[in-house]
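The structure appears below as structure tokens.
For this depiction, one protein chain was excluded, whereas all remaining protein chains were kept in their positions.
The block that comes next holds subunit A.
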Amino acid sequence: MSEAIGKTKLHAALFPNEPTWFTDMRQRAFEEMQITNDPRFAKVDYRNWGLGELSAEGPTKDLALVDHSTDDYILCPIAIAMVKYEKLFQTYYMKKALTELSDRLINFSTAFVNAGNFLYVPENTKLAKPICLNQIEYSQTSDEISHNLIVLGEGTQATICLDNQPEQAGEKIHRISEIVLEAGSHLNLITVDNFSSNKAVYVNRQAYVGEQAKLDWTIGSFSDGNVVAEMNAELVGRRSTATINNAAITSGTQTQGMNTRLTNLAPYTTGKIRQRGVVLDQSRLVFNGIGKIVHGAHGTIAEQENRLLMLSDQASGDANPILLIDENDVEAGHAASVGRLDKKQLYYLMSRGLSKEVAKQLVVRGFIGIFAKEITNRRIREAFQKTLERKLTNG
């Protein structure tokens, strides 16, 4: 790509009244993009999905620039945030959760960002009601290239969900989310991806977990198209904890490859990854669970469990747990399995009169549904279950 063409394209994605520091950051990412490599998703080949490239521009929508802030929190499109809440926004945007622009896709997404939300919940706020971000309303071109920034101040408690409309326009999705948990905060985060089969999707979600903060993160990977997803929580503060529960279903001829990472950077931190996947038809699902404990992070716990249930002979799947441990005083463990329906379980259910079909359905839903059942908010839980059900039956 020549410099000249690149420049015009870069400018086309500018926000109104975009601050110089933001433009500079995009410009830097744009330059880095030319010299960095695509990120690695082990055992997933996504080279011909067209990710990291701009589509022919679709009809430009008017930006729905509405500030949804309340007395309790700031919530608005990043287009507003970078102007109206510039100081705060600048303090966190690519400063804490996502700091390294080390691969081409992240650089591309940063250079051409065109949408996203900024949510800031100030310190010691206890939100009784969940906040749900459904971000397409802020996208200005046909392809979403978005960047969400979610910040919980010290001692804050919140439940936040992030999802999408499956009928969303465009062919490619690039979605970055930064999630920052300041000291002592507690976040229930529910992210559900439900993109239609004509879209190639790249998501990258980075969480920063401060001292004694707690992240409970439930992920529903229910898109119908090809997906590569990078999900990462960094336990930065002492005694912080994070649990990542990922439920994924693949069907048709799609591929989903997920790198799910937890890094223990501080002493007495606890990280748990639990991934469950159901693999149907001719699809492919890959779980790369990556647990890392750095030197000096003593007294930490890192556990992971990656399980795949294969429901078709033509489907393929991989569950790869990777533990990188550079410290002695730790408790680390992993379990991985790629299996089929358990005949003993089916027999037991059928012995009570359930037909084979119903028994199978129950076992599959039981297997993939356990994370949904743990979502405490009823409305979010039911929405999650509905999307899961949609994917299992028509996916």
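The rule is simple: a residue touches a chain if its C-beta (ideal position, glycine included) is under 8 Å from a C-beta of that chain, and two chains touch if they have at least 3 such contacts; residues count from 1.
Assume contacts and distances are computed from a predicted model.
Engineer: Tell me the UniProt protein name of the chain this structure doesn't show, selecting from "Iron-sulfur cluster assembly ATPase protein SufC", "Acyl-CoA dehydrogenase", "NADP oxidoreductase" or "Acetolactate synthase".
Structural biologist: Result for the unshown chain: "Iron-sulfur cluster assembly ATPase protein SufC".
Engineer: Of the residues listed, A:N134, A:N320 or A:Q345, which one is in contact with the missing chain?
Structural biologist: Within the whole complex, the residue contacting the unshown chain is A:Q345.
Engineer: Quick one: which of A:K84, A:R238 or A:R365 touches the chain that's been left out?
Structural biologist: Going through A:K84, A:R238 or A:R365 one by one, A:R365 is the residue touching the chain not shown.
Engineer: Identify the residues of subunit A touching the omitted chain, counting contacts across the whole complex.
Structural biologist: Here the touching residues of subunit A are 342, 344-345, 347-356, 358-359, 362-363, 365-370, 373.
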